[in-house]
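Here's the structure, in structure tokens; my notes come after.
Selected chains from the complex are presented in situ; the others are not included.
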Amino acid sequence: MKLVTAVIKPHKWEEVREALAAAGVAGMTVTEASGYGQQKGHTEVYRGAEYDVSLVPKIRVEIVIDDLEAETVVSTIAQAAQTGKIGDGKVWVVPVDSVVRVRTGETDEAAL
Amino acid sequence: MDTGYAAYAAWILASASLVLLMTPGLALFYGGMTRAKSVLNMIMMSFGALALIPAVFVLWGWSTAYGSGVLGLFGNPFDLFGLQGVAATDYVSIAFQVTFAIITAALISGAIADRVKFSAWLLFLPLWVTLSYFPLAHQVWGGGFLSDAASGLAAKLYGLVDGVAAVAPVDYAGGTVVHINAGVAGLVLVLLIGARRGFGREPMRPHNLPLTMLGAGLLWFGWFGFNVGSYVPDAESFDLEGFVSETGLVWVNTTAAASAAILGWILVEKIRDGKATSLGAASGVVAGLVAITPACGALSPIGSLILGVVAGALCALAVGLKYRFGYDDSLDVVGVHLVGGLVGTVGIGFLATAGGLFYGDGVRLLVVQALIALYAMLWSGVATLIVGLIVKAILGWRIDEEEEVSGIDFAEHGESAYDLASTGGSTLTTGA
């Protein structure tokens, strides 16, 4: 199994979710994150003092998935999250040893 | 000057202060309903009104509303320009009236939340009060066309008695001038400016409801100044009992209507959606207060309860219309202020203890009230359209699409509202 982690632009989240649902991905875990990269933050000014806000808001999605489907998931996300502008994000894949579904105790593929 | 007048002065000073507080209150009421990325801009639209209207009012506003009349339509703006030549004892009235102009202009902002240039709004404000607010104030309260003056609409319809209209139109504290006016202005601007990006598609739910509830509380509180402070005494022969009785009744009616409107609104919600919401309760407060504004001196407390419950229920139904008709009146200025203002202005025709249809006094007052409401809608609609188009031509209304999506607070003000990280702030701050 694989763990696919995607960091995307927040306003692309709905589209990614729908594309994944269409691709048959039934579960995922999402966190709010902040990104640092080529896309720059901005500068705010409060009473004349400048504050550099170096991070930009991102959504981080984790999906544990069958080895076979991992590639589809990656490309589905990469397509749905694309705007073509800097800061669209990254998707990476990590090997997973085992998975358990807490409710039933089922493991591995059955747990997804 | 009658000694009793000093007591009135004490109360109108308090009232003016109360009404001034309504605008920051409105800023929070509205601000809590926007998304977190546009709350500051929403608040700033109210503060823009606080920043500009007083100067305008001091310069030509008071004169345009209460100066010597031109055709019964507006006062001569140069008559008392810069408040030169006003009677010193008029300052308490000037204090009171400036707050009305501020809040009325600020009310409009809710309709066009999240998407307009702050500069466009600042240009709109003085133009709009000049073309729409001050003339209507003159016509209703300054002895103009919508008052009981001999040359007014009502007098033309049903004749005169003792030199004033036989059936005098009733607008105690601003159903037409304030609420119908702001409501129509909101509608016109929305149609001119268009919907928020993602309207009807993306969820745009309130980001901070306790802030909205606080705003509603401050509005209710301030509204006592608005309504009860609208009592008009005779400075030379002060009617002591009249002052005590009328102000007391207006206070009770104001509260009765506000509370009944909460009930009306959340009842509709309970029946339609299954749950009574806090946003509904806050909205009900405002709907009831809007409706009772013109009516607060003309109804009995029981009549006020009835007006309130009807206003709450109708406004609760009306706020859904924007989705049906596809106009993005973002925070329901139309659904609450226009509809509520109409309920109150027309409701007087039914519920006024003197002149109301339900009290067996026929339809004449009803007709007059319906006509002044209609007239106010027309005036406000045309005036707002003209001003809206001027602003569009000079500055344009909308901010850049991408800026709107990423958030108007940063785009227009360079700020973000919150930095609540448990890490003590700032460490992980991200640009919205």
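As written, the chain order gives the labels A and B, with residue 1 at the start of each chain.
In this section, a residue touches a chain if its C-beta (ideal position, glycine included) is under 8 Å from a C-beta of that chain, and two chains touch if they have at least 3 such contacts.
Just so it is clear, the structure is predicted and the values come from calculations on it, not from any experiment.
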item	value
Subunit counts for every protein chain kind in the full complex	A x3, B x3
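The rule is short, and it goes like this: only the chains that are shown with their structure count from here on.
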item	value
Approximate Å spacing (C-alpha centroids) for the pair subunit A, subunit B	46
Of subunit A, residues touching subunit B in the complex	11, 14, 34-35, 41-46, 51, 53, 55-57
Subunit B residues within the subunit A interface of the complex	202, 405, 410, 414-416, 426, 428-432
